[in-house]
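Dumping the structure here so I can ask a few things about it.
Removed: one protein chain of the complex. Kept in place: all other protein chains.
Going in written order, the chains are labelled A and B, and every chain counts its residues from 1.
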Amino acid sequence: MSQPVRRRRKRFPFHIVVFLAPATLVYTVFMVYPLADSLRLSLFAPGEAGREIFVGIANYLTLLTDPLWSDRFWGALKNNFVFFVIHMLVQNPIGLLLAALLSSRVLPGRNTYRTLIFTPTMLSVVIIGFVWQLILSPLWGVAEDLMGLVWLDGLFAPWLGLEGSALITLALISVWQFVGIPMMLIYAALLSIPDDLIDAATVDGANHYQVFWRIKLPLIWPTIGIVSILTFVGNFNAFDLIYAVKGALAGPNFSTDIMGTLFYRTFFGFQLQLGNPTMGATVATLMFLIILLGVMIYFFIVQRRLQRYEL
Amino acid sequence: MAKPTRTSSNAIAMHAVLGGYTIIALFPIYMVLANSFKNRAEIFRNPMVPPTPDSFTTIGFSTVWQRSAFETFFGNSLIVTLVSLFLVLLTGAMAAWALSEYKFRGNILLSVYLALGIMIPIRLGTVSILRLVVDLNLIDTLTALVLVYTAQGLPLAIFILSEFMRQIPKELKEAARVDGVTEYWIFFRIVLPLTRPAIATVAVFTMIPIWNDLWFPLILTSSESTKTITLGVQTFIGQYVTDWNAVLASLTLAIVPIVALYLIFSRQLIRGLTSGAVK
Partner (left out) sequence: MSGSLLSGSGWSGVLAAVAIAWPAANAAAEPLIIESWRNDDLVIWQDQIIPAFNAQHPDIEVVFAPSAPAEYNAALNAKLEAGTAGDLITCRPFDASLALFVAGHLESLNGLAGLENFSDVAKSAWVTDDGSTVFCLPMASVIHGFIYNKEAFEELGLSEPTTVSEFNAVLDALKEDGSYAPISMGTADQWESATMGFQNIGPNYWNGEAGRLALISGDGHLTDAAYVDAFKALAAWKPYLPRGFEAQSYPDSQNLFSLGRAAIYPAGSWDISVFNSQAFFEMGAFPPPVPAGQDTCYISDHTDIALAVNATSTQKAAARTFLEWMTTAEFADIYSNALPGFFSLSNHSVTLEDPLANDFLSWRGECESTIRNSYQILSRGEPNLENQLWNVSAQVINGTLTPEQAAAEAQAGLANWYPPQQ
């Protein structure tokens, strides 16, 4: 512990309170309280005359075991994993590749590339959803014409409408939009690698690829770890794109249903289906637990191993 | 002799990859911008062709202009985004500093408490948030949006910033403390400048979901004068869904300001990323 802080220990450390109070206060009032209140609801069920009765974990048992609910729940969970895996396999490697190229110190125009490639990330899903529906629309034929340029138009299909491909297509649209985020985080990490490390390696005769694989990559593993966990959290919170393109019923035949759309349908209802706040809160709590589990796995297993690589 | 050739072929390959991806990133945006200036029949017949004198029209824009208060929506989005961003960055950096620098009882507990918010979509608490906002008499105000977005942005900001702040070399802080300056001085004069790249990064990631949010404007605001641009566009698309001229024009109007803002901001971002990197 540092000297000044030890000295201050005699007095009340007022500055710590000043530093922490504003953030903690806003966060507690506008995030933790509403969420806790919603989670409390998951232990209740609607009773007579709008009053809610305490039912313990009955909602959870229904959601996980009653086929009516559990089919949708496990289906959404499975789809959500597919959604996440596609992001990990496509978004993050592309982000890493782009960041590696952009961080090259000799490439002219790299800032322009970086700025332009990040642009889609700035746009709202309202725009993204509409545009991609148009491009992939079999009626408008843009995607088909483009594939025709490379004689692949025979492979075109209405992907967004087919049970087998709708989820993958949506995941790739999401990758297209958000690839800028891993790119930027990894790019910033690459920039912060001390020049003398790279210079020393270059002097020793290492080429670009060797410098990247042996020096840079091990140094940015922690950042890639953070990117992965952010991707996980982001994907299990995803909702907007699928809602904007496929609606809350997440068709065809629930093939694009993820936790976010399941929660929305349950909590707020849909068309003639009435909202069920207590069951919705149950779905929300399970979403929270799944994410918590993933984050804990990351912190207790992955990050510990990663830290060994740090200098 | 071999080395320069190798470098230039490398450079060509790098340009090919980056250029190719840039086209993929920008093509859909081009489709919106180009077609928003074309008449309806041409949009369907030749979607990829840029507007020609024959097909050029601004009818979509005039529909949007007459039927929608886009300039108000844009102003609202700008205010909400910038104020929330300022509050998230300032209070988030303060909290991140306290958590990463000072040892006090409950530090780890508080860190975990503040990080929990990264994992939970704030949307799950919508009904309670709405009740709270009504109780505070803030319904249909931009203030309500600012408070919710600040709360929403803080966990990630604190998480990322405290990771970076831990890397600040001890010597810098200790040297200042020996000089007898206050902790506030250390925070503002040493820590904040050193964390600039992280702050710029957090700023971008905080800004995007706020600017693009559809949900809370829908729930917390109701009048035309408090609509944000995302909600305005969504409503407009709903109203004019078959009028592609108008829809594409409204999308263009929604794209152009945020991209312009980003291009201006991105210079600051580059400067922040390149000059102040923690080494």
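Criterion: contacts are C-beta pairs under 8 Å (C-beta built on N, C-alpha and C of every residue); 3 or more make two chains touch, one makes a residue touch a chain.
Keep in mind the model is a prediction, meaning the values are calculated, not measured.
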{"item": "Contacts of the hidden chain among displayed chains", "value": "A, B"}
{"item": "Omitted-chain contact residue, chosen from B:9, B:52, B:167 or B:222", "value": "B:222"}
{"item": "Contacting the left-out chain in the complete assembly, out of B:27, B:65 or B:185", "value": "B:185"}
{"item": "Candidates A:13, A:222 or A:252 - the one touching the absent chain", "value": "A:252"}
{"item": "For chain A, the residues touching the chain missing from this view", "value": "15, 18, 21-22, 50, 68-69, 133, 136-139, 157-163, 246-249, 251-254, 264, 268-275"}
{"item": "Contact footprint on chain B, counting only the chain that is left out", "value": "40-41, 44, 67, 79, 83, 86-87, 90-91, 94, 126-127, 130-131, 133-134, 138-143, 146, 182-185, 187-189, 218-219, 222-223, 225-226, 234-235, 238-239, 241-244"}
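Please note the rule applied: only the chains that are shown with their structure count from here on.
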{"item": "Gap in Å, rounded to a whole number, between the CA centres of chain B and chain A", "value": "15"}
{"item": "Touching residues on chain A, where the partner in the complex is chain B", "value": "1-5, 13, 15-16, 18-20, 22-24, 26-27, 29-35, 37-38, 94, 97-98, 101-102, 104, 106-107, 109-111, 113-128, 130-132, 134-135, 140-142, 145-146, 176, 181, 184-185, 187-188, 191-192, 194, 208, 226, 230, 233, 237, 239-240, 260, 263, 277, 281, 284, 287-288, 291-292, 295"}
{"item": "Parts of chain B lying in touch with chain A, wherever the complex brings them together", "value": "7, 10-11, 14-15, 17-19, 21-22, 24-26, 28-29, 31-32, 44, 47-48, 87, 90-92, 94-95, 97-99, 102-104, 110, 113-114, 116-129, 132, 147-148, 150-152, 154-156, 158, 160, 163, 170, 173-174, 177, 182-184, 187, 197-198, 201, 204-205, 208, 211-212, 214, 230, 233-234, 237, 247, 251, 254-255, 258-259, 262-263, 266, 270, 273-274, 277-279"}
